[in-house]
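The other protein chains are all here in position, but one chain of the complex has been omitted.
Just so it is clear, A and B label the chains in written order, and each chain counts residues from 1 on its own.
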Amino acid sequence: MKVTIRVNGVEHTREVEPRLLLSDFLRHEIGLTGTHVGCEHGVCGACTILWDGAPARSCLAFAVQAEGHEIRTVEGLAPAPGKLNPLQQAFQDAHGLQCGYCTPGILMTMTAFLEDNPKPDEAQVREALSGNLCRCTGYQHIVDAVLLASQA
Amino acid sequence: MKPAPFAWHAPEDVAEALALKASHGEAARFLAGGQSLVPAMNFRVAQPAVLVDLNRVSALDSLNFDAAGGLRIGAMCRYRRIERDAEVARHLPLLVEALAEVAHPQIRTRGTLAGNLSHADPASEMPAVMLALEARFLLRRQGGERLVAARDFFLGPLATALAEDEMLAEIHIPALPPGSGTAFLEVARRRGDYAMMGVAAVLRRGPDGRCVAARLALCSAGPTPILADRAAANLVGTRLTGEDFAAAAALVVTEIDPMGSVQASPAYQRHLAGVLVPRALALAAERAA
């Protein structure tokens, strides 16, 4: 069936099966491969996107369900090509990523979190981060990056 | 891990949704938040031929509180809305406290209470909380509806009183009388995991400070959420001291029937119940003061 989905402010129309996961639509139908897939059962958080501004697992929604909603992905964060937004910059400055696979999901989770909690403490950041798994960093530099971004 | 094919229907009103369910019977599943059903479909453990998607039924996305009727939560009301609602926080803090333990914000963005209850995982927090709060569930089908008490709803692991053509359309939670105190405590391996043991406690003190009402409900404590009636009854009339809580814990351990999991043996689960019950009761008693 035909769907039109608004991603990062741009409408994309595709013919899809109802069973197509939103994560696969983003990655393989419209080529926004920044959203990563780590488990497809809603635990790892790598596929986290913003659904009408709130963080959600794109592996646990069907693309057809996203019609009429505003989806935001990691590709929608930077203010201009080749630039980084303050959160992204903080991740570079604090070495908040290693392999970078979990990073897009974490950026989306933290984007929403910082909107709700502009000046969090470390415990709040760790709590908010607990729905995203990272296997490389031990989280410390991620926490530092989010705190750094919140101080900007 | 891709779902098997299915026919997708996205009705916009309840009547249409119920009609679709009635016509497709057991081949169809309602799809609410999808945070339990879609992973099961991705693993192909669940392969419904038809999905009746309720996400476009805006009438079901409701959340209303009034002192007389209590809290009414529609089938498509998402956790995120419940946990951020000021009235819920004021009148039913137990719900908010327990919701914080339900998975993670990313899941609660889309997950619904009614979907969770219909899924009826005995390890899940919400069914036990519903028992503790004496919730009633409005079950609707084409041409009829009925109210079922939470304690009559959960029949076994992933089994409920829902008939094939019924939808859990609305959750009714009565307001707590003055003098009430509540607490939810659980032990999970990690934040957001299913509890190895969880306890919801509701206490009410009379004017003299003695307990006039008590309810204790536990998750991960048996094939269904468990209401520890004998332990609760034993608390009524006490002064809610540490000794009373220890006595309650000793009774609770005899009332539960934990099934064990990869994370916890039944014996350890019982031990945890013994640890958590006094802690939850102490917290609830303090809040009831």
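Definition applied: contacts are C-beta pairs under 8 Å (C-beta built on N, C-alpha and C of every residue); 3 or more make two chains touch, one makes a residue touch a chain.
As a working rule, contacts and distances are computed from a predicted model.
Of "Xanthine dehydrogenase family protein", "Cytochrome d ubiquinol oxidase subunit II", "Phosphate transport system permease protein" or "Dihydroxyacetone kinase, C-terminal domain", only "Xanthine dehydrogenase family protein" is the UniProt protein name of the chain excluded from the display. Only one of B:H119, B:R151, B:R210 or B:H271 touches the absent chain when the whole complex is considered: B:H271. Within the complete assembly, residues 1-5, 43-44, 187, 189-194, 196, 262-265, 267-268, 271-272, 275-276, 279 of chain B touch the chain that is not shown.
Those residues of chain A that touch the chain absent from the view are 17, 19-20, 27-28, 31-41, 43-44, 46, 73-75, 77-78, 82, 84, 88, 91-93, 95, 97-104, 107, 122, 125-127, 129-143.
By our rule, only the chains that are shown with their structure count from here on.
Centre to centre, using the average C-alpha position, chain A and chain B are separated by 29 Å. Within the complex, the chain B residues that touch chain A are 1-8, 10, 34-35, 38-39, 41-43, 51, 53, 55, 80, 103-107, 109-110, 190-192.
Across the complex, chain B is touched by residues 1, 17-19, 21, 24, 40-42, 45, 48, 51, 54-57, 59-62, 64-65, 109, 112-113, 127-128, 130-131 of chain A.
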